[in-house]
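Only one protein chain is missing from this complex, and each of the others stays in its spot.
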Amino acid sequence: MRLLYFAWVREKAGLSSEEVELPADVTTVAELMAWQKTRGQEFASAFERAEVIRAAVDQAHAKPETEIAGASEIAFFPPVTGG
Amino acid sequence: MRLLYFAWVREKAGLSSEEVELPADVTTVAELMAWQKTRGQEFASAFERAEVIRAAVDQAHAKPETEIAGASEIAFFPPVTGG
Amino acid sequence: MIRVQSEDFDIGAEIEALRKGRSDIGAIVSFTGTVREGDGPDALESMTLEHYPGMTEKELARIEAEAHERWPLQASLIVHRYGTLKPGDNIVLVVTASSHRHAAFEAASFLMDYLKSSAPFWKQEKGKQGPRWVASRDSDDAAKARWDKPTAQPKAKPKISAVE
Partner (left out) sequence: MIRVQSEDFDIGAEIEALRKGRSDIGAIVSFTGTVREGDGPDALESMTLEHYPGMTEKELARIEAEAHERWPLQASLIVHRYGTLKPGDNIVLVVTASSHRHAAFEAASFLMDYLKSSAPFWKQEKGKQGPRWVASRDSDDAAKARWDKPTAQPKAKPKISAVE
């Protein structure tokens, strides 16, 4: 699965994208965020305030409870500030 | 006093402006409209539906009860359709 | 700024002039009204706009000043044409600039609603059925009424045993 990071989540995580194999028990966006916190200091810092981080599953806005089975691309980012 | 006419009021009255001496008992816009109806066939036709005709006293929108004493220019026209 | 003219206007150039040299604006809204051709027996060949020189400028300036009282605008422009226009031609341009997008949107919408109900212009359409003066629309008065400030209710004298 491809993971993408934007804005300050990208800066804190120290990378903009990666390919990962997820543990079998990670089935929702919220579980994926919890798992991210366990991946070392940078990820712990990037996902420390997980409640303010938004996610997109296959390029569509997702909720914490959104299922990620079968997704090919999941992105994490701060609330958007376009326009 | 200068009187001006616009759009179909102008067409029916047959003129776009004139200088007139008003009778002393004509003191409001409504009275001026009533007087206009007495000024021959064209004016009777132009002011027949007086209730839909709007007036401006010295280039500001006026009401039937607006006083006209001291005004130098009064205009009559259909409801506006700009924009 | 207001202008009444028979010549066409260039929307892009007008917006550029309004914002030139400014880096404090944030939001610019423009409204352009154009002549609609219509179809069938109502199809237009041309439209002639008559106006009341002198009063038109006063009304547009008054409406513009009221918009600046109501919203924090940094700049604004109203350009209204008169004379004979063809389908697709520009009739009116309103531009508002603010640091807040909702102020810019609302002020532009307000300007158009007020202009439709207050600016002394009259449209005569020419088509297959001969010339026809366009009638004003109740919906334009209703649109203007949207912006009426709430009237202070005169306090009713309390009636004895009145139900509140």
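Think of it as A, B and C in the order they're written, each chain with its own count starting at 1.
Operating definition for what follows: a residue touches a chain if its C-beta (ideal position, glycine included) is under 8 Å from a C-beta of that chain, and two chains touch if they have at least 3 such contacts.
Model, not experiment: these values are computed from the prediction.
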Touch partners, limited to displayed chains, of the chain removed from view: A, C
Contacts of chain C with the absent chain, listed as residue ranges: 10-13, 15-16, 19, 22-37, 87-88, 99, 101-102, 104-105, 108-109, 112, 143
Residues from chain A at the interface with the omitted partner, ascending: 4, 6-8, 56, 59-61, 75, 77-83
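The rule we apply is simple: only the chains that are shown with their structure count from here on.
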Taking each chain's C-alpha mean as its centre, the one farthest from chain C: A
Euclidean distance of C-alpha centroids - chain B vs chain C, Å: 25
Distance between chain centroids, defined by C-alpha means - chain A, chain B (Å): 72
Where chain A touches two or more other chains at once, by residue number: none
Multi-partner residues of chain C (at least 2 other chains): none
